[in-house]
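What follows is a set of notes on a single structure, which appears directly below.
With one protein chain held back, the other chains of the complex are shown just where they sit.
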Amino acid sequence: MNDLPQHFLSHPFDDDKLKEECGVFGVVGVKDAANFVALGLHALQHRGQEAGGIVAHDPEHGFNSAHRFGYVRDNFTKASLMETLPGPIAIGHVRYSTAGKKGAVIRDIQPFFGEFSLGGAAVAHNGNLTNADQLRRELIEMGAIFQSSSDSECIIHLMARSIQKRHADRIADALRRVEGAFSVVAMTRTKLIGVRDPLGVRPLVLGRLGDNGFALSSETCGLDIIGAEFVREIEPGEMVVIENGLVKSSRPFAPAKSRFCIFEHVYFSRPDSQYGGRSVYETRRQIGVELAREAPVEADLVCPVPDSGTPAAIGFSQESGIPFALGITRNQYMGRTFIEPTEQIRNMGVRLKLNVNKALIKGKRVILVDDSVVRGTTSRKIKDMILDAGAKEVHFRIASPPTAWPCFYGVDTPDRSKLLAAKMSEDEMRDWIGVDSLKFISLDGLYRAAGEAEGRNKENPQYCDACFSGEYPISPADQLAKGFRMKTAAE
Amino acid sequence: MNDLPQHFLSHPFDDDKLKEECGVFGVVGVKDAANFVALGLHALQHRGQEAGGIVAHDPEHGFNSAHRFGYVRDNFTKASLMETLPGPIAIGHVRYSTAGKKGAVIRDIQPFFGEFSLGGAAVAHNGNLTNADQLRRELIEMGAIFQSSSDSECIIHLMARSIQKRHADRIADALRRVEGAFSVVAMTRTKLIGVRDPLGVRPLVLGRLGDNGFALSSETCGLDIIGAEFVREIEPGEMVVIENGLVKSSRPFAPAKSRFCIFEHVYFSRPDSQYGGRSVYETRRQIGVELAREAPVEADLVCPVPDSGTPAAIGFSQESGIPFALGITRNQYMGRTFIEPTEQIRNMGVRLKLNVNKALIKGKRVILVDDSVVRGTTSRKIKDMILDAGAKEVHFRIASPPTAWPCFYGVDTPDRSKLLAAKMSEDEMRDWIGVDSLKFISLDGLYRAAGEAEGRNKENPQYCDACFSGEYPISPADQLAKGFRMKTAAE
Amino acid sequence: MNDLPQHFLSHPFDDDKLKEECGVFGVVGVKDAANFVALGLHALQHRGQEAGGIVAHDPEHGFNSAHRFGYVRDNFTKASLMETLPGPIAIGHVRYSTAGKKGAVIRDIQPFFGEFSLGGAAVAHNGNLTNADQLRRELIEMGAIFQSSSDSECIIHLMARSIQKRHADRIADALRRVEGAFSVVAMTRTKLIGVRDPLGVRPLVLGRLGDNGFALSSETCGLDIIGAEFVREIEPGEMVVIENGLVKSSRPFAPAKSRFCIFEHVYFSRPDSQYGGRSVYETRRQIGVELAREAPVEADLVCPVPDSGTPAAIGFSQESGIPFALGITRNQYMGRTFIEPTEQIRNMGVRLKLNVNKALIKGKRVILVDDSVVRGTTSRKIKDMILDAGAKEVHFRIASPPTAWPCFYGVDTPDRSKLLAAKMSEDEMRDWIGVDSLKFISLDGLYRAAGEAEGRNKENPQYCDACFSGEYPISPADQLAKGFRMKTAAE
Partner (left out) sequence: MNDLPQHFLSHPFDDDKLKEECGVFGVVGVKDAANFVALGLHALQHRGQEAGGIVAHDPEHGFNSAHRFGYVRDNFTKASLMETLPGPIAIGHVRYSTAGKKGAVIRDIQPFFGEFSLGGAAVAHNGNLTNADQLRRELIEMGAIFQSSSDSECIIHLMARSIQKRHADRIADALRRVEGAFSVVAMTRTKLIGVRDPLGVRPLVLGRLGDNGFALSSETCGLDIIGAEFVREIEPGEMVVIENGLVKSSRPFAPAKSRFCIFEHVYFSRPDSQYGGRSVYETRRQIGVELAREAPVEADLVCPVPDSGTPAAIGFSQESGIPFALGITRNQYMGRTFIEPTEQIRNMGVRLKLNVNKALIKGKRVILVDDSVVRGTTSRKIKDMILDAGAKEVHFRIASPPTAWPCFYGVDTPDRSKLLAAKMSEDEMRDWIGVDSLKFISLDGLYRAAGEAEGRNKENPQYCDACFSGEYPISPADQLAKGFRMKTAAE
């Protein structure tokens, strides 16, 4: 059931990227925890720009919540709103839309809240459940009333039906029933709870805040903004329950080998976040180094496609010795709010956002470094702009392998039929885009850049790389039921 | 859990009236049914000004809904919104807040919607359930997750748990579990359903619209605005299911004697609505006639307290022969939107809304006719204004008996301790308000004006008059559990 | 030059009335004068609903202003706005659009402000200048830059060019150059100034506020709301300058005979305002009495067309002995904000606003009393509604003579070609509207009701009645230049 917001925000110019769907954040043990959650969500805004929500609890005022469309900075920074969210414990969520039906519905904005017989609890979820359709049918059959189209709502209904006497046990009960990728941050009146799925597909980190406080965040950049000290990553399959300044860890799931999403390194995570002690920026720069080794080309300038191609372009320049230059300028005043633009303005497309530095590019052989190619439409437009500016040659270098398979673990990917790499070989893509050369980093090169000196372990891949390899570590049950065809042995 | 709207509307100047909490409306069998529902709700706006909602269904687009704070005319008349509610069947609701906790929450706005295993259904409820607290506890124990603080949400959860195979049977199942006063309008993909509680406390009428359409409305004025022909009242304890141009009637409850709310005649219903073939206006005028007989007084002018006292004042004038005059002018530009006024303006209180016609009143003996006295605070202010204008005498005549007991059947009444008539005799009230005389119509007089020639049948009262008599026809179970004390035999 | 507001308010259902264009209000000698101005404008809202403005002065913060589209209550009651308008002196203005070009422009909202070499001054004007076009051309020729399309802006430019050394003298200079109808309220840093044109066409009254304060208001109802004591009317051709608790009166114009607008009695002014010691309500009631004498008819009920026909209907009922009844109910929740309604809703027209009390009207002979007939379109619709409700006969009685001529003195009238009475005789109008009888009060009857026992003095009419008689007391110079044809001796 759709309940359309009055001013729906749409952004027609960013549709050629994969999109992370969510970021989660939670804080306990400080005054006005919701303010810290707002800041954390602001730092995680790149993980979901459509909407955000915060639930807070205070012994005097009980549970309070606010769910809003739009940026964190436009909603959750106003004193008038934040004053309605008092208390020492709070969790929050930013979301892109992925798993909901088309159309933005305020009831789909997380965290979800449930009043149980043992007291209220709120849950925020980053990831995607691969058996949500089936669970939803079962729950409805048993009398559950769903308020949203989000797969994450299953978690709270499973909790409501659990016979466990403690919230944490009910969460564990619920998460044992679901399949898929999830990093969950939850709260009761006094407990902050964090859980990662057995494969640890989505990230979740723990930080210490002041004397007695703790924070959970999708990425370390969320800890930095509130001045929290990074403690460690929550481990795949781990649940932590934080109360009274103590962190209790448990393992509610069967053990499994870690398969962290490698695209978090390539594109999703912020460059100043870190995993395994190394910054995402450094991994991306290293991808550029590997790419320069794998696919060198003579040229005058290495230019990033702003802004996500920048670290790899720096690495490519440093390895190749070809000067790095900002040949394309991004308009920093682009937002998400081009509401009902005139036809004339709609047609401007990418030019509203990017401009080529003509005086710099004219007559040059240019290497363009981008993070990925999805549909390829933006790549073509950028190539046109560069040639219009008088470039002599254009070479594309892509900091990820060809994206040939959809992600079912919490990333917004087009249908397989829309993925350029699912339909064409590298050479065909080069010709279709119309550039002098086009090269993607190899899967092995990507693993090396991510710190795996030996490259990808074909038997037991260290990461989830299904979008490149078609090898899905968790069965996409709902998708198979809808007709999705897995990679065959022959492919 | 409170989710405060960003611009919460409050109106500090109308707090001295009882307030109906809801109006319901439904239409089936016409193009763009939601437009008709919007108009019907506009006509029923006096029954609930805080918020409104509409759910519509279309075979192509499924169920769609919109829930908004504010007036119907400000939300549900815009083409951009109404286009999102297509289809030949729709129901709607306007509400005041009554049964929810303090604070306005968008999730509390009806109609409520549930996706059941046999398909979706929406429910809108006018009235109040007297055993909702207990039901809610039971349902939560069984795993239900409540989204609102509204007692009406119990109905949809009871439906979800019913084992009946048809929606109508599930509604009957659910309503047999609840106690209290209710007029319910519900819809499935194809059926419009209307039900009244066994005593018929709240009104509900049926109208015919065009060739094949039907409408259900709280009052006949809702039928008038859309040009629907009044067919009949839904009877106490009756359920109607309307589909394909046919109205099927059934009786899901044990038979009971009708106890329609007499305050609908006194104040709640619009004067141009009709019950039992007579307009509410005419009943109110007749109250004035009775009042003039019961409590005559010599005076120069009969003035209504605008606007609800007008019909009774006309009747009083006609019976007494004392000229009717508009001695108090209401500012027609008062709205609900005095948001955060300055202190100076807040203190103006009633003067923002009412002004005395000094040139008319000066030196006169004035009879003021008002519909009711609740806290009495407004009566005092009006008396002050009239005396400041130079009136020689002020006589209050009230078109209802003293309001000494709270209503638990869907009307927003203050705590008993705040009701002037619960604390004082008629003479004490006269002195406290500070007027030359104060008289209320007798309960028998009121019944006579409402068409009961013999007055009130003490053994089997024809109406629910609990707010005057303290005799509650339905046990207020939740209230008793919270400590409410019923009238004793001695009182 | 049009600068359209983003959410322009339009109200398609009130286009069949003449509309007063403005109300003016000023206060000096109290703390936070702007708050009092806001309240005064709220009481004068019926004189202009499109927009309002306030200018205030404070020694510390200088001149501050706010101009807003929409109701006073929606803008000038918020603490956040009113705090920006500090100081002991302020003036304000509410406006309908009249003299500006089509389209709402924030620059057209008064008061107008000018920074002169002798300090700033603000001016608010109720009325219309009949030589504004010519003055504007002259001023532009001399280098003046007009910011608005309002004729009133001429006043401030004429002040800027005056060689007088005092603001009051400059205002007098300016107003001696203009022709037309005007009541002006102006302010400097310390002086509140009020002026009425030589004929006193538009009203302006003086009140005393607290120990040292004074207020100027278009009507006495503006004094009532702030608790100011009515002192006297500003006389035609008089200027008052109020400073330090003293009111100085002067006569800047050649003496002339008073010609107050008689339509202020009929429709424009609020019923609780008073002129010459008698309330407007009483004059209107007396019109009903005269009408009952001039045009009696046998019937069962006298019903007002809400709300402006009510006092005359009361008078008609009292004189004729036919019972007064509220046969038509006005929806009190109609506002101005039916923005872009759906076609279906737009077509509801008058039914959104009015409903007939069917149970009351059925089978009755009904006299409808309305204040005026302009285009006649609404009268036809009301007649249809009454007949649909089953009335046996419908008789219209109109509380003003036929409106056959446009007003050029500050009232929004349609082109003469659109006025029903300019095209048809009384009998033709009766047939066109389709009622059993239609009668207008005579011009003499109207004068009698307004207190002129001898009726209208044909040689020296006591009022301006140009809209009825076609006799214009001030030459409409600009209109004549545009081709308007005055009444000929033969007509």
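As written, the chains take the letters A, B and C, and residue 1 is the first residue of each chain.
By our rule, contacts are C-beta pairs under 8 Å (C-beta built on N, C-alpha and C of every residue); 3 or more make two chains touch, one makes a residue touch a chain.
For clarity, every value in this text was computed on a predicted model and none was experimentally measured.
Every shown chain touched by the omitted chain in the complete complex is listed here: A, C. The omitted chain makes contact with just one of the residues C:C22, C:A38, C:A51 or C:A66: C:A66.
Between the chain not shown and the residues A:R189, A:R208, A:K358 or A:K439, the one that touches is A:K358. Screening A:P255, A:G277 or A:G363 against the full complex identifies A:G277 as the residue touching the chain left out. Not every partner is drawn; the one left out touches chain A at residues 32, 35, 38-39, 42-43, 45-46, 49, 71-74, 77-80, 82-83, 221, 224-225, 227, 270-272, 274, 277-279, 281-282, 285, 307, 310-311, 314, 318, 323-326, 329, 331-335, 337-345, 348, 351-352, 355-360. Mapped onto chain C, the footprint of the missing chain covers residues 1-4, 6, 55, 62-67, 81, 84, 106-107, 113-117, 120, 137, 140-147, 156-157, 160-161.
In the analysis below, only the chains that are shown with their structure count from here on.
Shared residue numbers account for over half of those found at the interface formed by chain B and chain C, and the copies are therefore classed as meeting with the same residues. Farthest chain from chain C (centres taken as the mean of C-alpha atoms): A. With centres computed from Cα atoms alone, the innermost chain of the structure is B. Centre-to-centre separation of chain A and chain B, using mean CA positions: 49 Å.
The geometric centre of chain A is 61 Å away from that of chain C, both derived from CA atoms. Our note on geometry: chain B versus chain C, Cα centroid distance of 37 Å, whole angstroms. Along chain A, no residue makes contact with two or more other chains.
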